[in-house]
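Below is the structure I would like to discuss, written out as structure tokens.
Omission of a single protein chain aside, the complex is shown with its protein chains in their original locations.
Entry: subunit A
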């Protein structure tokens, strides 16, 4: 795994003192959550990945305090926890934005326009890969294939799907995020913050009314084979613009 550029600078002086603990009330609350997570597994160590998500739901990234917490509740060393936390790309290594905007630049999405979207977003936001806007709202990164190739090019925000994106639609979307306007994905639930998303990843169901139902059963590309099998004519070549642009704009060019 490639180390994130957010890794704090290496100090060659005195070894770091042990990380501070969470405040007592936070610690008590997280411990109660942790007990619930651990109870799902025959072996407590299996709870480590969810618990790292849980610490991200508290701090927005995996801090040394979060690592200490996981180590203490699971009876591991902080070195063992750090080894795991640094292996997986979803664990952030430093404070980051409320919204993690990931542009797929794996081959298919890149070719279909993901590279252009990523370049334009970098310029538009004034940040590089894995950097956060000064207001702490948006962290931009390029991501690997997210299993939505039939909706390419794909952008993920807090791991909800924004399908069939263009540079224009992606820029309009991040503008909405920066302005604090509500944003809904093409597939998934209206965006919550990164911390709230991390709590779902820790295994605590999304309690917001309508979150499970949001955006319906399946997206249009998922249904194309079914429609053809029924003898219907699918809407070919439709570019889905979730935000701002009308479908008519794209059909003119066909």
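Following the convention adopted for this analysis, a residue touches a chain if its C-beta (ideal position, glycine included) is under 8 Å from a C-beta of that chain, and two chains touch if they have at least 3 such contacts; residues count from 1.
Quick note on the criterion: contacts and distances are computed from a predicted model.
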Protein that the absent chain corresponds to, by UniProt name, given "ABC transporter permease", "Sulfate adenylyltransferase subunit 2", "NADH-quinone oxidoreductase subunit F" or "Spermidine/putrescine import ATP-binding protein PotA": "NADH-quinone oxidoreductase subunit F"
Subunit A residues touching the omitted chain (full complex): 1-2, 40-43, 45-50, 52-53, 74, 83-84, 87-91, 102, 105-108, 110-113, 115-116, 143-153, 156, 158-161, 164, 166, 185, 187-189, 197, 200-203, 205-206, 211-231, 234, 236-237, 239, 250, 252-254
